[in-house]
Structure formats: structure tokens, C-alpha cells
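Missing here is one protein chain; the remaining ones are kept as they sit in the complex.
Just so it is clear, A, B and C label the chains in written order, and each chain counts residues from 1 on its own.
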Amino acid sequence: MSKKEVRDFLIIENRPLNNSNFFIKLKSNENLPDLFPGQFVNIDIPEQNEVFLRRPFSIFEVDYNDNTISLIVKILGKGSKKLTEIGIGKTLNLVLPLGKGFTLPEKSDKVLLVGGGSGMAPMLFLAKKSGLLKGQVHLLIGARAHSDHIVLNEYAEYGHFFYATDDGTFGEKGYVTQHSVFKHSLSDYTKVYACGPLGMMKAVAAEAKSQNIFCEVSLENLMACGFGVCLCCIEPTTKGNLCVCTEGPVFNVNDLKW
Amino acid sequence: MSKKEVRDFLIIENRPLNNSNFFIKLKSNENLPDLFPGQFVNIDIPEQNEVFLRRPFSIFEVDYNDNTISLIVKILGKGSKKLTEIGIGKTLNLVLPLGKGFTLPEKSDKVLLVGGGSGMAPMLFLAKKSGLLKGQVHLLIGARAHSDHIVLNEYAEYGHFFYATDDGTFGEKGYVTQHSVFKHSLSDYTKVYACGPLGMMKAVAAEAKSQNIFCEVSLENLMACGFGVCLCCIEPTTKGNLCVCTEGPVFNVNDLKW
Amino acid sequence: MVNLITKIKDLELKNPVMTASGTSGFAEELNDFYDVSLLGAVLLKGITLHNRDGNLYPRMAETASGMLNAVGLQNKGVDYFIKHIYPRIKDYDTNLIANVNGSTVEDYIEVTEKINELPNISAIELNISCPNVKEGGMAFGISCPSAIAVTHEVRKVCSKTLIVKLSPNVTDIAEIAKAVEGQGADSVSLVNTFLGMAIDAEKRIPLLSTVTGGLSGPAIKPIALRMVWQVYNAVKIPVIGMGGIMNATDAIEFMLAGASAVQVGTAIFKDPFIPVQIVDGIENYLERHKLNSVSEIVGALQI
Partner (left out) sequence: MVNLITKIKDLELKNPVMTASGTSGFAEELNDFYDVSLLGAVLLKGITLHNRDGNLYPRMAETASGMLNAVGLQNKGVDYFIKHIYPRIKDYDTNLIANVNGSTVEDYIEVTEKINELPNISAIELNISCPNVKEGGMAFGISCPSAIAVTHEVRKVCSKTLIVKLSPNVTDIAEIAKAVEGQGADSVSLVNTFLGMAIDAEKRIPLLSTVTGGLSGPAIKPIALRMVWQVYNAVKIPVIGMGGIMNATDAIEFMLAGASAVQVGTAIFKDPFIPVQIVDGIENYLERHKLNSVSEIVGALQI
């Protein structure tokens, strides 16, 4: 396990991606440790009277050349809201790197990445880092409506994108599991990865399991410490109650008691 | 008693006066209530994890034309420090008007105003509001060293200024009570007012009392509410334990048990 | 329109929001900000038989999300109250509830007898939980026998609604609640402050003149909420909940845990309008949740 750190980063970008998700880019003075898709950072929220504990966020992008990492932050409550309000030039204190990432695909794999909302972040990171050809990577992105979609054109080179919206305003209408790619071609994929709302991940997992396809999901259990000492974030698995922050957040769905 | 309010103000100026005191100007959208020298406001400190209660500050300047009030804030701890860091354009929430002000001098009075540090604020307000001729108002200002002095030239028209520093770097060397104006001419004044460190006020009070000169001081007892409901800020007086926030902060030294 | 009317035994409140004793003076100070008739009740500052100067300064220390106080029941005594304060406040269109204190059972009885005569005092809150006095106060509220003794005697002379205010500084608060219920208390209110302490590390002295004081504010909310829930499950009389309530959500949490009404204390120091905002916030919550009456959320926590 690589050494963990508590480190200050400078906010160098903080801008909305759509009505509820923000893109936040952070820069460090020093070299970054190796970071993998599915890993996360735990952020101390400054200047907020009501937030006591840190807040965990998945790593979205890493640039080892300029020592930056980026996050996609969805406004859910007090802490995430504050994060999106902090100005450029201010400092954020992060604990990193945390958690185990996704099992990276093999050269021969054909993968389906299913994401929703800020759950896009690790999926896009994985697409980029997979080392696969564009044709081997399909990304299926769900949202409530067109306005909730995060469209990042620069990722088009890493895979083919498919969209679903509950109201049909963008891509196919319905949940991701009702999308034609998912309904009709799931067996084409050798690995399925998902990150997003629990309901979505469970639906994806159920289908993948029934078709015996390798499937990993990234959980977002409530955390107090983020590095394995508090045992608050546990998830029941076939191996007992495991810490999501150290044994996860990525789990193979076969190990989960879903 | 005039109706009390809880009101948002916009920060329109926030700048250092010297190494530890700041000038903060606040603007309201609505007309201000009447405000008197010695009265104070109670400020909710935003964006600070460690400050729970409001912090009281004396009113320094009032402009009824543009609905602004100004404060002199000395950095003492967490709350005052935060105040001096909050940017222009942000909002501060104030409770006002609080406390009873100084007894305004009569036309015939000759007054000595003794101030130190942020204790200057109500003294300057009083000088301006006194309605006396410049010759009737002497201001004796003490500080540790030259660099701690707040010099506000625009107040030269309201009175004659005398300075004392502990180290002699500005004005006379020594405490205000050792200043020649105080030592030799105290009996020239019909009223003495003081605001500043407790030790300074006690020394001024002792001398004034012994010479039977009218003397009022403004106390800075720790406060929880600021408007008379908690009974935390009490000062022992000849009339019993009185609330500094409602019966003060200004007291005639004859009423105090000093 | 949702129904906010709340009953504490025979006492009817226009809404379930009260101020807490010692944090809202004698109602006049709040009335300087707004019309106190907006509130369900105002708890008056603690009254004793004789004049009390209270403790020495400093009486207050800020703590993480809370504060310690060591006021020590400063007040001019019940006779002064009746003669000078009561006449000024008696016509406020809200329920005025007197907070009765004593060093001995006889004190409590005598103060209660006098307050009981005042037509415009709606109820008596028997404070057996003040941690800031050397004699009496909390000592009565931390053991069943003494809580029983004082409640029993006061009940005899109190024809008004009798609320007993409980101390959280006990191993089993439900047991004390049951004990005072058994003596005819019409309601229990909880919690009073937790005994705490603060130190100036540089000067190596306590921050309070009395060394220890009472902790209040959001810091204590989780413990207070647990106690309200335990007491609600142990007694049949209505429970009045308090401890760190800062907004309508907090108040609703206490009501879900079993409080028929709430008291707002330290929050008033942050903003005297908070009790009024809580009334509005509860109304709004009920509307959003399509509930007709505030009574529907009392104890409605789903376990």
C-alpha cells in the first residue's frame, strides 16, 4: 500500500458543468502519488460552520505534469455546496490517495462503463486510463433530463458514448438498464463497471450477475475517517463487513450481498 | 427604548489602519435607526468553524445619508480576525442598536476623551457628535508604540490630539495617565470619558474620582446575547450586578465598584 | 391552514414553540425585536424566593458549537417580580410560564404559592436542574427521592399546569421523569444544561468564576434528543424538548422524538428571531408533508 498523505492543494478552477455539478481542479506544489480510477480523496471543508468531518470525492482527472487533480462535485448538501463556492486561489486540504481502484481491463476486454451524475468522474478516468481502443470502450450515461447531463466532448476519443434520460430529452428515454445498449448487447462486454446512484448500480449489478459478466461498482457509503480506522463505512459482503474506504470503494458485485 | 433589529449589511470597506486594527464600513439598504456614541452592534461571524456566538463592536462612524456605519476592529482572536478577512461585497448580519451611549456633554463643558487601540472608536464618535468647539475637546490617545497608533487626520477638526506611547516612539513616553495633559491639567476638564484597556480605564477613573470630575467609561465585558436576556455580561455596581449590554456599556465611574 | 395548536395538559399554546428560561429575560427584551405574541409561550427567567446576585464575572465561555454559563439565577426575588415585573408583562398575548427555583423544598413551595396567585401566569416550570447554584437546584433533580419530594410538595400548592424541568446530568433520566410523573407533574421539560468546564490554557485558570458551568447549544443536541426520546417512551405526560435547537429542522427532530412542544434557548443569543422562524418553519414542514396538525409529528419517528 502506498504511503498516504495529508496535503494542501490550490484551487485553480471551479466552474459549473451543469445546474448541479461543478468541475474543480486542484494543484499541488509537489509530485503526486500514483492515482488510479476509483480512488478518492477526502476533503476538509473550510469556512463552513456546520460541517465537521471531511467529505470524500472520487478522482476524475490527474495530470502528473502539472501536479493537478480534478473532481466532479455534485451539490448535495452543505459541504459539497461550500466546495463549489470556494474561490480560485484558495487552499483545500486533502487526504490521499484513498481506497482501491477498479480492476483495470486487459487488452482483449470490451468494457461497458455505466455512470450517472458525479458518478461520471471515475468512469471517465477509467476510460482514459484503460489503455483500450476507442471501440472497446462504451460509456452509457444516465440522467434525469438533458439539463442534468454532463457532456465532456474531450472524452469522445476514449470511447463511444450512449445517453439515457428519464424524460427522454437526451439520448434514449428511460433508465440506463432500459437503454438498448444495455438491454440487447450486454453480453458483448467482458467487463462492466458502474458508478452512480445506488439504485442504478444495483440494477446494473443484477443484470451483469445474471449474465455472469464481470462487474465492479464503486460505493459511496457514509464515511468518517476514509482510511480504515473508524469502521463506519462498512458494507456487508461475502467476506463479512468490509470497509468501503480501504477494501473498496470498488467492489466486485459477486462479493456484495445485493 | 428604540426598537432593536437584526439586519444584514454589505461590507463596502475593509482595510488595515495599522498592524492590528482594521477599518470596516458597512452599508444597509434601509434607513438607519438613531445611533449614539458608546452604543454597539453585535456581529454574526460568518464562515468560521470555531466561532459560535456573535461579537460586539462599538459604533465608530455613522452616515445617515448613505446608511453606513463604520467600525474599528482590533484583531484579538478568531472572530475579530475573520472579520478583517471578509471581502468587500459580502454580507454581515448585525444586531443593533445595542446599549446606552455616553452622556453627551453640555455646551459649556470642556471634555477629555481618553482612548487606546480600538477604544478610539467611541471616543472619536463622541468628539464628532459632541457639538463642542474644537478647543473644548481634548483627545488623549495611548498605545504601546508608534506603530500601534491609529492616526485619523480627518478628526483633527473635532478636537486637539495628544499622544502617549509606552516606549516613547510617538508623543509623550508612558501611560496616558502619566501624560502631561492628564497629570497637570485634569482639573481643567468638566467631563472625562475613557474607552480602552481595562487597566487604562481604571487608572483614568481613579484619578477622575479623586478629583471629583464626572467620568464615564465604556466596558467590554464578555457577552453572550448583547440585549439583556442572558445576564452573562454583568458588572458589579452600587446598584447591584448590572448588565453591561443594556445598562451599559457606558458607566459613570462613581457607580462602579472599582 | 395547518393546525399548530399544542396542548400541555390543560394548557393550550397557539404553537409548540417556547423560549427557554434564562435565555429570554422577562419577555420584554424579545418584545423589543418583535411581538412576543407570535410565540407559543415565553419561559420567564428563573425566580427565587429572595434576591440573588448570581455568580461572579466571568459567567460565560464559548465552546465548540455551544457555550457554558454560570449565571447562578441572578434575580430580584419573587416579591420584586410580582410587584415590578409582572404588571409590565402580564398582558402580552402569549403564555407566560414562570421558572421556579429554590435551595430548599420550602423555598420552592413558597415561590410556587406566590406565583400561583398570578392569573396571567399560565404554568409553572419547576427547575430542579440548575447546575449553577451551590445549594438546591440540580441537587434536587439528580436523584429520584429528592425529585419526588420537591414535586410532591409543590404539586400540593400549584393549581396551574406544573412542568418539571429535568437535569441531563444523570445516569437514567427516564427514571427521574417517571418519578415526577408519579407525583402529579403535568409535563416534563428537558434538558437543562450539562455540567461542563472550560480552561484558559495560557493563564492556567478556569474561564468561569465558578469553575464549572452549564453547557448549552447545538453541541448538546444529540444527547438531549436521545433523552427526550427515552423520556417520551417512559412517561404518559407530554414532554417538552430542548437542547441546542437552532432551527425548524432541529425542532421537528425533537417533536419526532416525542416532544409535544419545544423550547429555544441559546439560539436566541445568536438571533432573537429564531423562535419565530421556527414557528414558520414547522408550519412549512407540515404543509410540505401534507399534515393537518402539528400533533401528528409528535413521536412520529419510525424505528
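Note that in this section a residue touches a chain if its C-beta (ideal position, glycine included) is under 8 Å from a C-beta of that chain, and two chains touch if they have at least 3 such contacts.
The shown structure was predicted, so the numbers you read here are calculated from the model rather than taken from an experiment.
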Omitted chain's touching partners, listed by label: A, C
Residue touching the undisplayed chain, where the options are A:L53, A:L104 or A:L152: A:L53
Contact with the hidden chain (one of C:I5, C:L38 or C:A300): C:A300
Footprint left on subunit C by the chain that the document does not show: 61, 63-66, 68, 142-143, 169-171, 194-199, 201, 204-206, 211-212, 215, 217-223, 225-226, 229, 244, 249, 252-253, 256-257, 285, 297, 300-303
Chain not shown, touching residues in subunit A: 1, 3-6, 44, 50-54, 93, 95, 221-236, 240-241, 246
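To be clear about the criterion, only the chains that are shown with their structure count from here on.
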Chain-level touch network, classified as line, ring, star, complete or other: line
Closest chain to global C-alpha mean, per-chain Cα centroids: C
Farthest chain relative to subunit C (centres taken as mean CA coordinates): A
Distance from the mean Cα position of subunit C to that of subunit B, given in whole angstrom: 36
Intercentroid distance (Cα basis), subunit C paired with subunit A, Å: 48
Of all residues in subunit B, the ones touching two or more other chains: 51
Interface hub residues of subunit C, defined as touching at least two other chains: none
